[in-house]
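Note that this complex is displayed minus one protein chain, with the remaining chains in position.
The letters A, B, C, D and E name the chains in turn, as written, and every chain counts its residues from 1.
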């Protein structure tokens, strides 16, 4: 019996952390979906790259620090994690500033990966 | 007996119409406050100028057409209505495109009027 | 890939980002406050004219009319939700929120 | 007049509008996602450096720390809500939403 | 075709809910199937039965309930709903609360998933 093809789902993260809940609820969705053996990928564009910024300390603010949770994506075999080069650059960031390793790519390359997805989920 | 000084309240309208409810709920607040004999003024800045665009027809969309209600502000003696010149210009609009007469002013002049208010309410 | 935009281009960077990622020929659907992009004579007209050379650009007519937009940039297709659905039939959807 | 900004300057035009209306000497309070404006080395750094010449610029430290912003533009005052309240004691508040 | 609909924004405050509804109506008219509607983020506020808009305005929660009555599966994310104060006590009929796994299922089973949101 042929194995059923996995569904390709990409999370498109474009919102900053803490000012709105989208990044956090996006992460919750990624973790749930990651548990179900589909082909999950995540791309960080625009303010979304801020979500992965190292050294976040939310204690003084009194909200959850969830950036560290992105480290667990590896445990779910979610390793296709991308960031838009220009978005990083415009924000003075490099891959070294991020809490997990990401594949830094040009917009055109990212668009090609988007195109082969079954679903794009924005957060 | 000295008359009690009126409170100067200015509504700062910066959001477009229909995509979000702020402009509409802002108008509801203006109308209520207008009934209470305070010194109400309204300024339209950025996408807020779109709220007054003539020829809005919301029937096909199935939502309320409230731009016409701004005409009633006169009945409440709310005549201090301003619009930022540059905001209009950047959107290809002039005072003639607006459903009510407004005083078109430069940002610096508007800022001076803001400064003498007791309260600024953003919508 | 069909790109959808629902925010005013004067307020947010969504249209700008969309245009950076969209491939030549990709259709763009403007709806809600996204339709302000089709107004002629604005400061974003040059960017839109450029976009119109590369992409079929659609705008929901009900949203355009609701906002009193009468001067529409040449080349924009005003359409209804049936047309929107038709585009989704043919394309993966990339929403720019 | 105290100007308050709570949105990322990379996403919305709020900071830009604020700077257009703010009078020299008017303090600016950055909080929530507004604090991303104080990060050094970004594309808005030139605009911010210019703003810092004309305005006292404050940013809520809890928001700055929560976002992992460690390289802060020189001249920005990191402060707490007590300082925010102190500014409101002295100024009419103009929120840029 | 089978369409999945994700709604991330609350009713009235933004137009997302109206756009999604208009899209669904048009999709049904074109003979498509709506595989399901999933409410996430502030979208969970869409199905609050206590909504009581002015007489001359649309009742958004009733719309969703009516679509549910037609057999469309309308699902509200439990985590997002609990956080925001939406539970079975205030849910309109013909709508159910369930987990994020339902969004995954909707993503897999739909030929297309389209999102309406966000603030």
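As a working rule, a residue touches a chain if its C-beta (ideal position, glycine included) is under 8 Å from a C-beta of that chain, and two chains touch if they have at least 3 such contacts.
These numbers come from a predicted model, not from an experiment.
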| message | Can you list the shown chains that the omitted chain is in contact with? | response | A, B, D, E
| field | Residue, one of D:52, D:72 or D:93, that touches the chain absent here | value | D:93
| task | Considering the whole complex rather than only what is displayed, give the residues of chain B touching the chain that is not shown. | result | 7, 9, 15, 20-22, 25, 28-29, 32-33, 36, 38, 118-119, 121-122
| field | Interface residues of chain A (partner: the chain not displayed) | value | 18-21, 61-64
| note | Logged for chain D, residues touching the omitted partner chain are 4, 6, 31-33, 60, 62, 80-82, 84-86, 88-89, 92-93, 95, 97
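Quick note on the criterion: only the chains that are shown with their structure count from here on.
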| message | Suppose chain centres are the mean of their C-alpha atoms. Which chain sits farthest from chain A? | response | B
| Can you name the chain whose C-alpha mean lies closest to the mean of all the C-alpha atoms? | C
| message | Just the number, please: Cα centre separation of chain A and chain B in whole Å. | response | 40
| note | For the pair chain A and chain D, the C-alpha centroid-to-centroid distance in angstrom is 28
| field | Separation of mean Cα positions, chain D and chain C [Å, integer] | value | 32
| note | Among all residues of chain D, those touching at least two other chains are 10-11, 13
| message | Residues of chain A that contact two or more other chains, please. | response | 15, 20, 46, 118-119, 122
| task | Give every touching pair of chains, nothing left out. | result | A-C, A-D, A-E, B-C, B-D, B-E, C-D, C-E
